[in-house]
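The complex is shown incomplete by one protein chain, all other protein chains being positioned as in the whole.
Chain nomenclature is as follows: A, B and C, assigned in order of appearance, with residue numbering initiated at 1 for each chain independently.
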Amino acid sequence: MTPDYAAILATIHAEVQPLLSEGKVASYIPQLSTVAVDQFGMALYCLDGSTYEVGAAQQKFSLQSITKLFALALAFSREGDAIWARVGREPSGNPFNSLVQLEYERGKPRNPFINAGALVMTDILSTRFVQSDVAVLQFARSIAAEAGIDFDLTVAQSERETAHRNYAIAHLMKDFGNLHNPVSTVIDSYCRQCSISMTCAELAKAGSFLAQHGTVPWSGLQILDRSSAKRLNALMLTCGTYDAAGDFAYRVGLPAKSGVGGGILALVPGELAVAVWSPGLDATGNSLAGTYALERFTTLTARSIF
Amino acid sequence: MTPDYAAILATIHAEVQPLLSEGKVASYIPQLSTVAVDQFGMALYCLDGSTYEVGAAQQKFSLQSITKLFALALAFSREGDAIWARVGREPSGNPFNSLVQLEYERGKPRNPFINAGALVMTDILSTRFVQSDVAVLQFARSIAAEAGIDFDLTVAQSERETAHRNYAIAHLMKDFGNLHNPVSTVIDSYCRQCSISMTCAELAKAGSFLAQHGTVPWSGLQILDRSSAKRLNALMLTCGTYDAAGDFAYRVGLPAKSGVGGGILALVPGELAVAVWSPGLDATGNSLAGTYALERFTTLTARSIF
Amino acid sequence: MTPDYAAILATIHAEVQPLLSEGKVASYIPQLSTVAVDQFGMALYCLDGSTYEVGAAQQKFSLQSITKLFALALAFSREGDAIWARVGREPSGNPFNSLVQLEYERGKPRNPFINAGALVMTDILSTRFVQSDVAVLQFARSIAAEAGIDFDLTVAQSERETAHRNYAIAHLMKDFGNLHNPVSTVIDSYCRQCSISMTCAELAKAGSFLAQHGTVPWSGLQILDRSSAKRLNALMLTCGTYDAAGDFAYRVGLPAKSGVGGGILALVPGELAVAVWSPGLDATGNSLAGTYALERFTTLTARSIF
Partner (left out) sequence: MTPDYAAILATIHAEVQPLLSEGKVASYIPQLSTVAVDQFGMALYCLDGSTYEVGAAQQKFSLQSITKLFALALAFSREGDAIWARVGREPSGNPFNSLVQLEYERGKPRNPFINAGALVMTDILSTRFVQSDVAVLQFARSIAAEAGIDFDLTVAQSERETAHRNYAIAHLMKDFGNLHNPVSTVIDSYCRQCSISMTCAELAKAGSFLAQHGTVPWSGLQILDRSSAKRLNALMLTCGTYDAAGDFAYRVGLPAKSGVGGGILALVPGELAVAVWSPGLDATGNSLAGTYALERFTTLTARSIF
């Protein structure tokens, strides 16, 4: 029995209103800190092609770390298991931008969703493509079927100017021999990649191939085989929401990837992709209202992978 | 379409034979080190009541850390969310018996499946019941509907004599005020609890309430509400297989709890519980052949939560 | 030219008065927390036999960690360099009771002045003597030529009841094989050893053999050879004042050993031993007024090893 998604989204939209002022907009990238906090949008892309949305679901926002998922999918589709020689797939138990574990583990990042691991993905793509960031952008455009998706170069520039922590991570990996391209090339590409903007509607559509076991629902194009799609979803669940992955799985129970722009993409395998956006973050860097919205979504729809 | 479970188990049984000599039997508990390494058993308990088994599925083995799941379920069913004031629910990113994180995080364990967190569960149960270990045993008997399930006191005694690391953990938590009962009481109960022995068939049956959203399939008795069962399953996925949880989720894609006795309990929510046992462990402390068997099981049945 | 020690001590005594209320009495051992904070005593034992004192220099106080120096001297005099197989001689860079480094470095403590290292000394002495604590007490009596020096069993008992951190350290070392006697034996001995009480006058006299290159000044008895005495003094300088050793060396510039009872023993090699006591501690666990008094002492006397 299909839930009444329209009614459920409306309920959630009403419920999150009091939360919109509780989160804090990301401040470490100056350009992001100018976004008004009290915004909320949510969109579903069901595998039968039906879509639902509520609030500011047509408002562009900065994907930030959500692009790590697209970069990983692209690298994995091209390089296969070879990528695991350079990055692990365990939760880190540490903040996403920590250098401590990276030093102890001699330059091999724990997983592709912490910054160090994402920089390795950029490095891999920088070796394979002329420009890693353009390759990720084109991939994002193709899976969302939206040619208008683009970088936000003001955000990219703002991030690059304050990217000291990422430079530190990249140089440390370079020291350990786990970065093959020049540090500045990798950081530049990474900052542009992170600046890709989408709406909730676009993001839900872009993520739908992961709900459909690796195949784009409307075109039948296979991006990843079934097993690989399963594996990416598993990684999202264990590592996709910074060092709150355990709590997120506990509360929401869906594979998901979040970004400090306030977006979260989550999947109900075999059914739908859901994107939510609200720029106010909780202490762990995940959208406060967005996480709550997804928790309510799984409760009201009785959808969960567990 | 229901897979042909009998044929699939037979296939797996044949496939794991070459692996049985590759793992290493747990050596840190002397009594466990005497178990012959080349054993393998596997059992399914489907929610419709049908069962399947192969190999040494009627052989008793020491549950060890798998009992942490039962202790958590019992504590959670009685104390509810109050337990989260004393233990977290994040992957630790460190070995299961490490004290490093515990000291940095001032005596609050990362999750209930590392040793420190399990000792807190024992402490909580020690406050509520006359004897924590007996309470867990009776709970195990009830969910498996097997009155013959019991401690293996030789194993318990062997573990207690070499439990210096667990004593260290317990004293450190006592120093931080996160252990209310005497250290010796908690360690004694914990060692007895870990020594509970079951067969694969019993273990699959005992875990089936978690596959059926908290309700015992054959009796209809509700142990946990649907939401709580979902949450425990999520914890198993993110934290249930020591610090290989990410890799296990990636390869197997099912919520699971492993033990150094070589057993693993895994769940396909809404369908079945599966128990596997082979005493040879891989470097992460999980059953080597058991993990492989579950990976093949999800591939051959196309069952995964992702 | 010999400084006018009597005048200098009087000056210091006046100067420290405003500081006596600033420190905090150690609270983690309940019995110590009852000591009045506004006390101060200081005593010199010059190698020519002359002595000087000011304030409460005849008041007994609990030596606590200062006894680690006596235990080390006793163990070193009997076992020689063999002790360095079980304990290092580097500053730890961590709090004196931390388990983090101990786990990373597989149970070998950084130096004999952190708790872990002191417990190893007690273990070594427990193997050699019937009772380690009695051996240390008799050693202390002999080097101070005061038969009345004794344990304070009320303090020992109070420390033993709250020694969870030390139990954790001892069990962790036991797990790594670096503790040969039972944990309870070692902890009991250690707590009694720490409870030894002395006056400043006694402590300065007891330390004078280290100022005289290993030989008791009044008796000519050689406790350590010249090279060994030099080495112990070096250890005091680099590791003797918890994780403030660098700052202490910077400010005071003398080898010293402090205790949470508020005492500090310091040495001017070739000239004198000085003991100071004031129970108010600074944030690093060293006597606040005592450290200041020694800093002024080196300035006013122009005595420093640097």
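In the analysis below, contacts are C-beta pairs under 8 Å (C-beta built on N, C-alpha and C of every residue); 3 or more make two chains touch, one makes a residue touch a chain.
It should be emphasised that the depicted structure is a prediction, and the values quoted were computed from it without experimental measurement.
By the touch rule given at the top, the unshown chain touches A, C in the complete complex. Per the touch definition above, the residue from C:23, C:41, C:217 or C:255 contacting the chain not shown is C:255.
Only one of A:14, A:82, A:153 or A:168 touches the absent chain when the whole complex is considered: A:168.
Of C:29, C:125 or C:239, it is C:239 that touches the chain left out of the display. The set of chain A residues touching the chain not shown comprises 98-100, 103-104, 164-165, 167-172, 174-175, 183. Contact residues of chain C toward the unshown chain are 88-94, 101, 110-111, 226-227, 229-231, 233-235, 237-239, 243-247, 249-251, 253, 255, 269, 299, 302, 304-306.
Criterion: only the chains that are shown with their structure count from here on.
Interface residue usage between chain A and chain B, two copies of one sequence, is largely shared: over half of the residue numbers at the contact are used by both copies. The mean-CA centres of chain B and chain C are about 48 angstrom from one another, to the nearest whole unit.
Centre-to-centre separation of chain A and chain B, using mean CA positions: 32 Å.
Residue numbers of chain A whose C-beta contacts span two or more other chains: none are found.
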